[in-house]
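A single protein chain has been omitted from the complex, and every remaining protein chain is retained in its original position.
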Amino acid sequence: MEQRCILDPEGNLISEAPVGLDETERLFDAMLTARLYDRKCSAMQRQGRLATYAPYEGQEAAQIGSAAALRPGDWMAGTYRDAAAMWMHGYPFVNLLLFRMGDERGGCPPEDVFILPPSITVGGHMIHAVGLAWASLIKGDDRVAITYFGDGATSEGDFHEAMNFAAVYETPTIFVCQNNQYAISMSREGQTRSATIAGKADAYGMPGVLVDGNDVLAMLAVTTEAVDRARSGGGPTLIEAFTYRAGPHTTTDDPLRYRPAEEVDEWSHRDPIVRVRRYLQHNGRWDHDREQTVLDGVAAAIEAAVAEAEATDPYTAIEVFEAMYAEPTPVLKAQRDALLRDQGSA
Amino acid sequence: MEQRCILDPEGNLISEAPVGLDETERLFDAMLTARLYDRKCSAMQRQGRLATYAPYEGQEAAQIGSAAALRPGDWMAGTYRDAAAMWMHGYPFVNLLLFRMGDERGGCPPEDVFILPPSITVGGHMIHAVGLAWASLIKGDDRVAITYFGDGATSEGDFHEAMNFAAVYETPTIFVCQNNQYAISMSREGQTRSATIAGKADAYGMPGVLVDGNDVLAMLAVTTEAVDRARSGGGPTLIEAFTYRAGPHTTTDDPLRYRPAEEVDEWSHRDPIVRVRRYLQHNGRWDHDREQTVLDGVAAAIEAAVAEAEATDPYTAIEVFEAMYAEPTPVLKAQRDALLRDQGSA
Amino acid sequence: MPEMTVALALNDALHIALRDDPATVVLGEDVGKAGGVFRVTDGLQQRFGADRVVDTPVAESGIVGAAFGLAIAGLKPIAELQFMGFSYPGYDQVISHVGRIRNRSRSRFTAPMVIRMPYGGGIGAAEHHSESTEAMYAHTPGIKVVVPSRPYDAKGLLLAAIEDPDPVIVLEPIRAYRAIKEDVPAERFAVPIGEASVVREGSDLTMISYGAMMRDTLSAADYLEDDGVSVEVVDLRTLSPLDHETIVASAKSTGRVVVVVESPRTASLASEVAAIVGERALYSLLAPVERVTGHDIVVPLKRAERHHIPDAGRIVAAARRTLEA
Partner (left out) sequence: MPEMTVALALNDALHIALRDDPATVVLGEDVGKAGGVFRVTDGLQQRFGADRVVDTPVAESGIVGAAFGLAIAGLKPIAELQFMGFSYPGYDQVISHVGRIRNRSRSRFTAPMVIRMPYGGGIGAAEHHSESTEAMYAHTPGIKVVVPSRPYDAKGLLLAAIEDPDPVIVLEPIRAYRAIKEDVPAERFAVPIGEASVVREGSDLTMISYGAMMRDTLSAADYLEDDGVSVEVVDLRTLSPLDHETIVASAKSTGRVVVVVESPRTASLASEVAAIVGERALYSLLAPVERVTGHDIVVPLKRAERHHIPDAGRIVAAARRTLEA
C-alpha cells in the first residue's frame, strides 16, 4: 500500500494541497503550539509539577492535521498521547494540565467541547467512538466521532470489536492509528505481521488509508475525505498515520533500551514542523520574527493555563465522594462521614 | 476469493483427490458415524437423557475432513459443536456423552488423547491452541494444534488476539472456522462486513483459505497443506470452511424465527455425506448393505457408550471438591466438611 | 392486574421503556429476531424496529463499550449479555469505563445505561451458564447492581434502572424466570434502587438473601415457622449500594442472622452482610452470623450441582445452629 503524501520532507508539494497558504499557516502555528506545550509538560514533569507525562513530539502533524478536519460538535476519543489533537479540537490547556497534575477536574472540559477525557487503558476507548457515532445515526444528527490510538492498540481485542461494530452498523467513525513505530519498547514489526495497519481495514470491509503521518497536509486531506464520507452516510474509515515518537514513551521511559539512536536521528529529518516551515518559506510566508511572535503568544497562554491549574485548590475529602453517582449513595455518605471523623480524630 | 472444491455436490471430482478410494471410504464411514451420533444425541436430549445439545448436522465434512489431516498427539481445541472432529481425533463417545449429561468426567479423555474439553464460551479457546502450538516450538517437538470455531466467534476480540499471536510467533496452529452461516440467530452478513472470513487472515500476515466445507476431500486437502506448513515451521493458517448448520443452534432453539425454510432446503442439496456416497457409487464402492452394516456397527458402539455413561454413578459431594486444585485447600476442606455435616443433618 | 412471570415482567418493562422514550435502545446477541435466549426481549424488534432493538455480533466488550458511547451521546441503551458467564469479556469496559466516566469527568459526561444479564444456577445448565459472580460487580465502583427475585420487583427494578442517571446492572435469576407468577401492575412503576424489602416479619431469626435463593430461603422459613420459629426474611433486591439500615435493623431485632447466597463464599455478598452485621449489631447478636453459600469452586455440572447450590435443608440446618447457639 502506498503512503499518501502531499508535502515532502523538503517542503515541496508533490500533489495538490487541500488548503491554501492561510490555512497552512494556521496548521503550522497549531503545530508550533503543540510542540511548545509538549516540551513544557516534559519540563514540568521533571520539576515534579506534573505526574508522568507522555510526549508526542514528532506526531504533531498526525494530530493537528486530522483534528483540523473536524467540525465543532464532533466527538473525539483519544489517548494519553493525543493532547495536541484534543487541544486543536477545543480542549483547554488548563484541563489537560489538571489531569496531568492528578486532578479529575481536568476531565471536565467546557459544555461545548465534545471530547472524552483521554483514555489511559489501551484499546478500550475506540469502541466508545463507535457508540458515539452510532448515536448520530439513531438521533439523525450529523456528528461524526474520531478516535486516536497507537500501533500497539491494534493488538487489543477491543480494536477488533470496535472496527467490526463500526463497519457492521456503518457508524460515522474515523479511526486514526498513529503508528509511531513503538508500543513502549515493542516495535511495530513485533506487534503484528500484517504489512500495514491500514490494510487491517479490509478484514472489516472498511476502507483503510495509509498516510505520511508527518505530513500535515496529507493528514488533513485524508481525514477530510473520511469525515466527509462518514458525515454523508458512507460509514467508517481506518487511517494509518505513519509517524514516529521522537521522545520516550513517557517521562519514566528510557528508549535507548530498545531502539538505536540512529533511528531517532533518521526520523528527525522527517520532522513534521520543519517541512511546513520550508514550504511556507518557499512561498514567502515564513520569517523568524513571525514564528517567534507566535511562540511568545503561545508561551504566555500556556503559562496562564499553568498558573490557573496550579492555583486550583486540591480536592477536599468531601468532593472525593461527589461524582461517583449523580447523588452519593447512602453507603458512600457513610464512608465519607467515617473518613471525616477519622481525619478529624487522627 | 474462490472456494476450494474437489468433489462437487453431484459426487464428481473437479480436481485431483488428495486420497484414494480406500481412504475416502474411511472418511465416508466416519461421516456416517458422526451423523448417527449427532442424531442419537438430539434424540436423547428430547428424552431428557442429555442436557442441551448443539447438533452439527451438515458440518460433518468440515470436521471429519480436517481432523483426518492430523496425527495422533496433535493438539485440538474445539467448541460445543465439534464432537465429530473430537471423535475423529480420538475423543471417546463415552466422554462426549458424559459431558452432555452434565458430568465433568467427560472432560477427562484417555492419556494419549490431546484434546481439550470443548469450549462453551465463544472465542476464548482459540488462543489456547496458540499456546499449545507455541510450546512445540519452545520444546522442539513437532505437534501442531488445531482449533475449531464458528463464524460468530470471529467477532470476539479473542479471535483477533489469537490470530495475531499465532502470526507473530509463527506458531504451528491451524485455525478452522466453520462458517455455518449463523451464530444462533445472527446471520453471517450481520456478523461482519468482510467479504470472506478467510480474507481476515491478511490482517495478520497469515495465509487464509476458503474451502467448500461440505466437501470432505477439499477439507482434507487444505487442512493437510496447513498442517504440513505448520509442522515444517511455516506458521499458522486460517481455513474458512463454508458450510451450513442444518439443524437448530441447540435443542432449545427455533431456527424458523430467523431463517427461511427454503434456505435450509437449498443447502440440503449440498449435503456433505450424499456427495461422497455418489462418488463412491460412481466408483463402484458403495452399496446399501455395506452402509447398513457400518451403521449397525456404529449404532452398537454408541449404545455401548451410552450404557457406560449412564451407568457411571454421579459425583459424590466429596468429589465435588477434589479437582479444583491438586489438593483441596484447607478452605475447601472446611466447606466440604460443613456440607457433609449439613447434608447429614437436613 | 395481569399475572406475570419474571421473564414477562421484564419484557413488559422493556416494552414500556421503548414505547415511552425514543432514546431507548436495546442491544445484544440474539435480542432481536430471536427475542433473546430466554425470550425476555420477545416481540420488541417486531414492534420497535431493528434500529432500536439491535442484534449485535458476538462481542461482549463491543456491546458494553458501544452502549457506553451511546449513553454518553444521550441515548438510553439497555444492553443484554447473554449469560453472566459471558459477561467477563465485557468486564473491562464496565470497571474501566462505565463505572468511571462520571468521576473522571466530574459529571461532564455520564453513562446512564443498563446492562441486563441472566445469572445463577439450579437448572443443570452447561458450563459457564450458572455463574454467580455478583460480588465482583458489587465491588466495582460507579455502577449500581440490582437483582429481583419476583415478577413485581423485576418490572419495578428494571424500570428504575432505566430511569437511573447512572449505570445499573440488572441481574436476572435464571431459575426464577418462569418459576413464579404474580400480579404485576400493567402501568409503569418503579421499585426504588437501594432499598431492601422485609418480605416477612419475624422475631427469632433473620434470613437475608436475594435473587433465586429467595425461594429456598422462604421455604426454609416456612419449614421453621411450622416448628414455631418466627423468621424475618429480607430480600436485598439491590446489591450495590446495599441497604445497610434494613440489614442492621433486622439483625438487631432478632439477634440471629442467616445469610444465603449461591455464589462462592470468599469475599461474597454473604461476607459483606456478615461484616456489616458484626460491625453495627454485634452487641445484639445471640449467635454467629451463619453464611449459607456456594463453595469456592466452579459450579458443578448438572449431576452434582445440588452439592453446590444451597437448598432449604442447608438453610434450615444453619438456622438451627443459630437458634441453638
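Just so it is clear, A, B and C label the chains in written order, and each chain counts residues from 1 on its own.
Keep in mind that, in the parts below, a contact is a pair of C-beta atoms (placed from the backbone, for glycine too) under 8 Å apart; a residue touches a chain by one contact, two chains touch by 3 or more.
Please read these numbers as outputs of a predicted model, since none were measured by experiment.
Considering the complete complex, the chain that is not shown touches A, B, C. Screening B:Arg100, B:His125 or B:Arg188 against the full complex identifies B:His125 as the residue touching the chain left out. Remark: the omitted chain is touched by one listed residue; of C:Val260, C:Val277 or C:Ala319 this is C:Val277.
Within the whole complex, the absent chain has one touching residue among C:His139, C:Lys181, C:Arg200 or C:Lys252, and that is C:His139. Of the residues in chain C, those that touch the hidden partner chain are 61, 85, 88-89, 91-92, 95-96, 99-100, 103-104, 127-128, 133, 135-136, 138-142, 240-242, 263-264, 266-272, 274-275, 277-280, 282, 285, 287-291, 296-298.
Listed here are the chain A residues that touch the chain not shown: 51-52, 80, 99, 101-104, 120-124, 152-153, 155-158, 183-186, 190-192, 252-254, 257-258, 314-315, 317, 319-321, 324, 329, 331-332, 335-336, 339, 341-343, 345-346.
Interface residues of chain B with the unshown chain, by the touch rule above, are 75, 104-105, 107-109, 111, 116-117, 121, 124-125, 127-136, 138-139, 145, 157-158, 161-162, 164-165, 168-169, 323-326, 329-332, 334.
By our rule, only the chains that are shown with their structure count from here on.
Taking the mean of the C-alpha atoms as each chain's centre, chain A and chain C sit 40 Å apart.
A separation of 44 Å divides the Cα centre of chain A from that of chain B. The set of chain A residues that touch two or more partner chains comprises 157-158, 161, 164, 168.
Shared interface positions of chain C, i.e. residues touching 2 or more other chains, are given as 56-57, 59, 61-62, 89.
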